[in-house]
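Of the protein chains in this complex, one is absent; all others appear in place.
First chain written, first letter: the chains are A, B, C, D, E, F and G, and each begins at residue 1.
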Amino acid sequence: MIWTVYLSGEIHTDWREQIAAGAEAAGLPVEFTSANTYHESSDAAGDFLGKPENNFWRDHQSSKVNAIRTKTLLEQCDLAVIRFGDKYKQWNAAFDAGYCAAMGTPYITLHDEDIVHPLKEVDAAAMAWAQTPEQVVELLKYVTA
Amino acid sequence: MIWTVYLSGEIHTDWREQIAAGAEAAGLPVEFTSANTYHESSDAAGDFLGKPENNFWRDHQSSKVNAIRTKTLLEQCDLAVIRFGDKYKQWNAAFDAGYCAAMGTPYITLHDEDIVHPLKEVDAAAMAWAQTPEQVVELLKYVTA
Amino acid sequence: MIWTVYLSGEIHTDWREQIAAGAEAAGLPVEFTSANTYHESSDAAGDFLGKPENNFWRDHQSSKVNAIRTKTLLEQCDLAVIRFGDKYKQWNAAFDAGYCAAMGTPYITLHDEDIVHPLKEVDAAAMAWAQTPEQVVELLKYVTA
Amino acid sequence: MIWTVYLSGEIHTDWREQIAAGAEAAGLPVEFTSANTYHESSDAAGDFLGKPENNFWRDHQSSKVNAIRTKTLLEQCDLAVIRFGDKYKQWNAAFDAGYCAAMGTPYITLHDEDIVHPLKEVDAAAMAWAQTPEQVVELLKYVTA
Amino acid sequence: MIWTVYLSGEIHTDWREQIAAGAEAAGLPVEFTSANTYHESSDAAGDFLGKPENNFWRDHQSSKVNAIRTKTLLEQCDLAVIRFGDKYKQWNAAFDAGYCAAMGTPYITLHDEDIVHPLKEVDAAAMAWAQTPEQVVELLKYVTA
Amino acid sequence: MIWTVYLSGEIHTDWREQIAAGAEAAGLPVEFTSANTYHESSDAAGDFLGKPENNFWRDHQSSKVNAIRTKTLLEQCDLAVIRFGDKYKQWNAAFDAGYCAAMGTPYITLHDEDIVHPLKEVDAAAMAWAQTPEQVVELLKYVTA
Amino acid sequence: MIWTVYLSGEIHTDWREQIAAGAEAAGLPVEFTSANTYHESSDAAGDFLGKPENNFWRDHQSSKVNAIRTKTLLEQCDLAVIRFGDKYKQWNAAFDAGYCAAMGTPYITLHDEDIVHPLKEVDAAAMAWAQTPEQVVELLKYVTA
Partner (left out) sequence: MIWTVYLSGEIHTDWREQIAAGAEAAGLPVEFTSANTYHESSDAAGDFLGKPENNFWRDHQSSKVNAIRTKTLLEQCDLAVIRFGDKYKQWNAAFDAGYCAAMGTPYITLHDEDIVHPLKEVDAAAMAWAQTPEQVVELLKYVTA
């Protein structure tokens, strides 16, 4: 079995690359999926359909185009890793966690200790809490052994 | 039909009371449900089972006790109102929105204009975005007419 | 058992009233639900949230507010009656039929013989095709006997 | 991942071919499925079982044979494109859109601006509205990147 | 809890009445539902929509009108009793049993010992096999105690 | 797409072989699945677990062993062909039809005209009624084209 | 909202009565359901259908009659309490826990500390672990407040 792992959340650090490199080094039977992680092109995802002048509708249109991709990939994954960094609101990451919880798809969180309290509901429905990409790789090794 | 409306999110302002008062004044066939909105008792929800010394596990235990209530009420509602205020992380509100989206339960968001951009994924899956409790009451009037 | 019957489609004739009157005269254990059938207020359903200048987004916003109501009522009905008249496109009626088909909710169609051919896919997934409101009442009598 | 895209609706123009050509030119990981798009053979799909004299039942029989194919392909697609042209009723296209909406399958619409208003309910449940086959190809590029 | 019990199958003997009488005598919290059990009116259920000359389509039309009722009641029951008598094919009874099995709705069978072998697949998915209406009443007493 | 077609029902004639031969001759992208069609070995399917003396329990044990196979294959098929011959009760065939109906899996029936009336409920939920294996092959050609 | 709470497991102590008394004393909006808790009548639940001589089949028959009740009540509860005492195997209690987990129904466990290790998988999918009936009552107070 090849495990499909969706990587959700923070796009400003290289945690995705670290996990992918670790998994490759270990030869794990894992493939990773993800939203578009380029901020600007993600914000402009719907502009080719005609860019609305109003910011709310521009965001709305682009987010729905992005959601075609993210919803499909999230629904097809075997496991999701939800990453919360120290910047920005990252509500989309928490949204993905809730989506997984409702579907019964297992997910783990990846975040520092100082945000344990505000993330308590998200962690309570998770299968594990990791603090480093190395731990995520360790977990993937164990799960796919 | 009595509509059951789950009120999720911010607990530091009186938006729930404003909506409830507006609905009552208008005689709407609506009943409201909600998580425990008292911060301290919510954090201590699981302490009667033995309070873990470690903060992570204390939060974990309490959050799961709270989830018995919130998950049940959220799954039974006809409509959810997800409120984002100007303080705190409010990841649980975004989590609830994702949960609704996956279940196919309609929800609306209630937040100011200045957080339209970070909430774009949450708004994209919502049925409407309101900026004031009065608009929510207006919406409930229309929907339940 | 009280049967909940959703009446979908044409809003320019009094077919809903005829069915309701017939059901009441016969004392049937039936309650009817429906979308907002007033054209203007339906088109303006979302305007209280701020009326978008762009027609597409105004329609979009209003349609989603209407959908909170229609989706909920459609999902809760035991039977739907889908009416196609001789005017307008009535794509929302066909949309409701497809929605019912996917959910496994039984529906019947109500339309004249001259549109049998273009409605063949919609009729093929229906439980019956009626040509008059009287026939619908007859069917409700039989089904709820 | 190979994306399966169902192309529903209008059969009198070459929009399917344009999209397929654009996707092939771009080397996209996409495969297209569709109903039988030949009008006459579609109408006669059930005749080999014995052709009913009555038009309603002939249409009924053929539509159900067609539905074996369309229902299966629609349920297996990752994304549907629903096309509305300027002729005919095209209720089957709206029916497919409703079917997707109820299943939670993402779909986009493809139509001119002059039918935005009658299609508002169908568009409201869609992930995007495109006006040209080129925009659809653009969207497929983005989503499958 | 009031248990809803669907009584499916044979219509030429009074087994339904015997069970209902036994349940009433024992004051059980049970309500019974059933298809239309009058053979002639059942066969003519769709004739008010226009009686097709062809027998197959007449049966087809009537069966679908009947199915609005039976499918709804079958899907809403807590328990089904499937009765096979010594006459006729009774394929609709076996059909109902398969429908229950797929939904996960518990059902029991009621039939004589001499048809144990041809009913083995139907009995294998049942929760119990009874040979008399008295045994069915006994079972209802136990289950609803 | 390879279509998986489950062949259910009568085991005393060669209808399965005729359909398979026709499909192979036409090079159709179809694979067929089926229950164990050997009467004696099917009846003895559970005997290796210890043969119960009582006939009911022997049938019960064997039928459940058979059901591991049939339930799995039935749930995985894209289309089922349900065959009713002129002998025996064939309640398992009607059971399979009901199972398909509840799952939303399309099925067609294959039977002579003289049993149209007792099969009316089973036919009403079917997508087509064929009278010969040749017609079934014809249908598979059309559906998989 | 009245919460329905299913009480599963140990039948040799009065833990059910303690919880019910505590809930009643506190006036909680809770109703309790349960399997038949009388050992002998439970073992004999199917004997009225004819008592099989073979022990396996007698148990089989009785367990399925019991399952009509337990499966229905378990599927209808809002919360289950799964009790493990210090005697017997209690595999049915663990079975009920697994059933709840698969359905997404929240459950809590009630057991002493010395069996924490063998129950770790069952506890891992639970929303809480209580050690006394008083704690269960406390939890019900909080959840239904």
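The rule is short, and it goes like this: contacts are C-beta pairs under 8 Å (C-beta built on N, C-alpha and C of every residue); 3 or more make two chains touch, one makes a residue touch a chain.
Keep in mind it's a predicted model, so treat the numbers as computed, not measured.
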* If the hidden chain were put back, which of G:49, G:73 or G:119 would touch it? -> G:119
* For the chain that got dropped from the picture, name the residues of chain B it touches. => 52-54, 57
* Chain not shown, touching residues in chain G -> 55-56, 59-60, 62-64, 66-67, 70, 84, 88-103, 113, 115-125, 129
* Structure fact -> chain A residues touching the chain left out here are 1, 3, 78-79, 106, 108, 127-131, 135, 138-139, 142-145
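The rule is simple: only the chains that are shown with their structure count from here on.
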* Fraction-based call for chain E against chain D, same above half, different below -> same
* So, what's the distance in Å between the C-alpha centres of chain F and chain E? -> 23
* Structure fact -> Flagged in chain E as touching 2+ other chains are 64, 67, 129
